[in-house]
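Yeah, one chain of the complex is gone here, protein chain that is, but the others are all in their spots.
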Amino acid sequence: MMKSFKRRWFLVAGVLAIAIGVSVPVAQAQQPIKIGHSMSLTGGLAGGGKAALIALQMWVEDVNAKGGLLGRKVELITYDDQSSPANTPGIYTKLLDVDKVDLLIGPYATVPTAAIMPLVKERGLLLMGNFGFQSNAKIQHDMWFNNGSWNDAASWSENFFLAARELNVKTVAFLAADQEYAQALAGGAKAIAANMGLKTVYDQVYPPTTVDFSTIIRAIRAAQPDVVYVMSYPNDSVGIVRSVNEIGVGSSVKLIGGGMVGLQFAPVMESLGSMLNGWVNYHFYVPEKTMEFPGVKAFLERYSKRAIEAKVDPLGFYLPLFDYAIGQMIEQAVTATKSLDHKVLAKYLHENEMKTIVGGIRYAKDGERAKARVIMIQFRGVADKNIDQFRQPGKQVIVAPAEYKSGAVVPFDQARK
Amino acid sequence: MRLRGSPFWIGAAATVVLAAILSLSGVNEYFFFAGYVVLQFVVLATAWNILAGYAGYVNFGTAAFFGLGAYTSVVLILSLGAPLLVQIAAAAAVTGLLGFGTGLLTLRLRGIFFSIATVAIIYIAETLMMNWRYVGGATGLQFLRPLPMVPFETYTRMLFFVMAVLAVIAVSIARYVESSWIGRGLRALRDTEEAAECNGVPTLRLKLFACTVSGALMGMAGAPLPMYLSFLEPASSFSLNYSVVALAGAIIGGTSHWVGPAIGAILLASVQQIVTVTISSEINVLVVGVLLVVFVVAAPEGIIGLVKKLRRPRAAAGNPS
Partner (left out) sequence: MIFSFQLLFEAIVFGILLGCFYAAVSIGLSVAFGLLDVPHVAHPAVLIFAAYCAYLLGSYGWDPILAGLALMPLFFLFGVVMYRFYYETFEKRGTEAAVRGLAFFFGIAFIIEVGLILAFGVDQRMVEADYIGKSLTFGEMRVPLRMLLAFGVALALTAALTLYLSKTFTGRAIKAVAQDEPALRLMGANPVRIKQWAFGIATAVTALAGALLIVVGPVEPMLDRVYIGRTFCVVVLAGLGSMTGTLAAGLILGISESIVLMHFGASWAPAVAYALLLVVLGIRPQGLFGR
């Protein structure tokens, strides 16, 4: 009979009905303020993502201890996006339509963020960016505010080439991953190199899933460049450093590194150890004497305790500072405007200076910093399997810009002896 | 089996009307976001079954056709700013052509060799798109969606309705193929290709037809994807997941009848979406694997087979059915 067919249909219909029912909004009591985001808790970016989450959780606890925002408790809703842009549109749609969050923080890093920019622009939502590089360049959303301390594509790379000037270089090799971050960076870097009169002897784009770099490193060595500018994500960064350590990149190379994400994560720094010596790479904060900002040391001490408990990056120099700053910016804007309306908050963020533990932040029209602060550091005298050595100055020497410089850049081969 | 036209067409029309009413109602937005995916798999499973269930050629390359359908839309959006219907039509044409090519493969390859070749097609298509800067390469592209057509509030609701219509079209085509001389010929060649040839069945033409139609429908399912996500990149568009879920949906539902893939896809994809929302997106892949293995081992004829078994005892006892 048709009965068992119907039974099956009822089962399916019932299941669907439950799904719809789950999403029916609950009566608005003294509801907490929900801030939703996805974070790379697994996948290539997890080394930074897990640390960032701790910092955000610390902010939520701090703000709730003071009585919350607008008299309501703050609740952070987090999903793991596995460092993949394929997952973020679904997660943010769920945050908006099922969890019904009040405010959004972006996923960590450029690649997962790129996938949701059209979504937030279409729905006219405020998005607090979390280290997305040039994420707003194509979309031009007027409610995007990035926490990173760079602004345009060139600002990230110019200090690398500033260091290069000191080493008397003529040729350059580019190695970039085929993904949003590296490709955006490559554009800016190549323009600077061209202006400097450097000749490009090698230019390779590799698929993000590449694991073996020995062939590429061999090809770079054959091209004999003076400078190698690498734009990579954590897994590739590690693979490239290991490969250079294994088979060498040739005696011609005086300067290598630049745009490698991942060499700022404490677990990576610990596992690579002395392989890092000589590499010059970007950063935003290192404990050198030239960068002692108020409030940073106190935060890092508190953070470190929690991170060690959670078995996560114990140093906290990279994302945690800036993710806590996101929380502080939200707190300042919401408290000042007494509103959760995205347009009102965006107006406030555009017009005022935000006070955070990474200093004052003023935004330009495109939602990026008005003034960039990207430093280039060179790893020196790093020993194996020792994470605490990085707490002292001298292991990550700031070689550019002049404003924060704590040491002159040393040619790659020399720094590795 | 005799074709009773009117109940089916009434059902089909009712489905379209229901989809329209739902998409204009106040139901939560996420329902359409998830519902689109469920309907998409109805099309994919039905399309897969036209070749695999009727003709016996197991195509693992569903993801290739699906992804190429999406990328055809991308090319049309970038070059002409073409509207959705044109994108769907073009995707059907391109993937139909690929389907035709795949059909020619069947001349030389049988059984598992054909299936392995179809897996190869996925990765070759993905690598080609990864190396084509115009469509974004491995980095991918972002899209700003145009305003939805008048009665629909959001683009997602409109796409939900469009996909419902595509599902009805796919199922109608599958039903037609199954009950016509084409279906009979396909079933003959599934059983023994040589014997069918000897009996005058035009096996090559039938295989080409099945491959082309199957491929075109899969491409149509992929065409709205760029606009659905407003973002497209090769790794997830050509994911092997699409192939396995389409296959699993058809096997779970039952491959012998056109209603099987539809039921199986609705059940499987709905469970996946519910699990994604309530538990995690990882477990939803586990659901597919486990259900596939369970059905393949215990209930090889799928849900249809189970239903038939439940009916038989009653018939045997002499009850009026």
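A and B are the chain letters, set down in written order, and residue numbers restart from 1 in every chain.
Following the convention adopted for this analysis, a residue touches a chain if its C-beta (ideal position, glycine included) is under 8 Å from a C-beta of that chain, and two chains touch if they have at least 3 such contacts.
The structure presented is a predicted model; accordingly, all values stated were derived computationally and were not measured.
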item	value
Touch criterion as defined above, residue of A:R218, A:H350 or A:R416 at the omitted chain	A:R218
Hidden partner chain, touching residue among A:V74, A:I91, A:M117 or A:V205	A:V205
Option from B:A47, B:A70 or B:M130 whose C-beta touches the chain left out	B:M130
Selected from B:A19, B:A45 or B:A138 as touching the chain missing from the view	B:A138
Missing-partner contacts on subunit B, residue numbers	52, 56, 58, 60, 105, 108-109, 111-113, 115-117, 119-121, 123-124, 126-128, 130-131, 137-138, 240, 244, 247-248, 251, 282-283, 285-286, 288-290, 292-293, 296-297, 300
Subunit A residues that touch the omitted chain in the full complex	42-44, 46, 82-83, 178, 202, 204-207, 209-212, 214-216, 218-219, 222-223, 235, 239, 242, 245-248, 275
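The rule is short, and it goes like this: only the chains that are shown with their structure count from here on.
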item	value
Subunit A-subunit B separation of Cα centroids, rounded to whole Å	38
Footprint of subunit A on subunit B - complex, ascending	27-31, 33-34, 130, 137-140, 142-145, 155, 229-231, 233, 235-236, 239, 263, 266-267, 270-271, 273-274, 276-278, 280-281, 303, 307, 310-311, 314, 321
Residues of subunit A touching subunit B in the complex	1, 4-5, 8, 12, 15-16, 18-20, 22-24, 80, 84-87, 89-90, 93-94, 96-98, 114-119, 121-122, 138-139, 178-180, 183, 205, 207-209
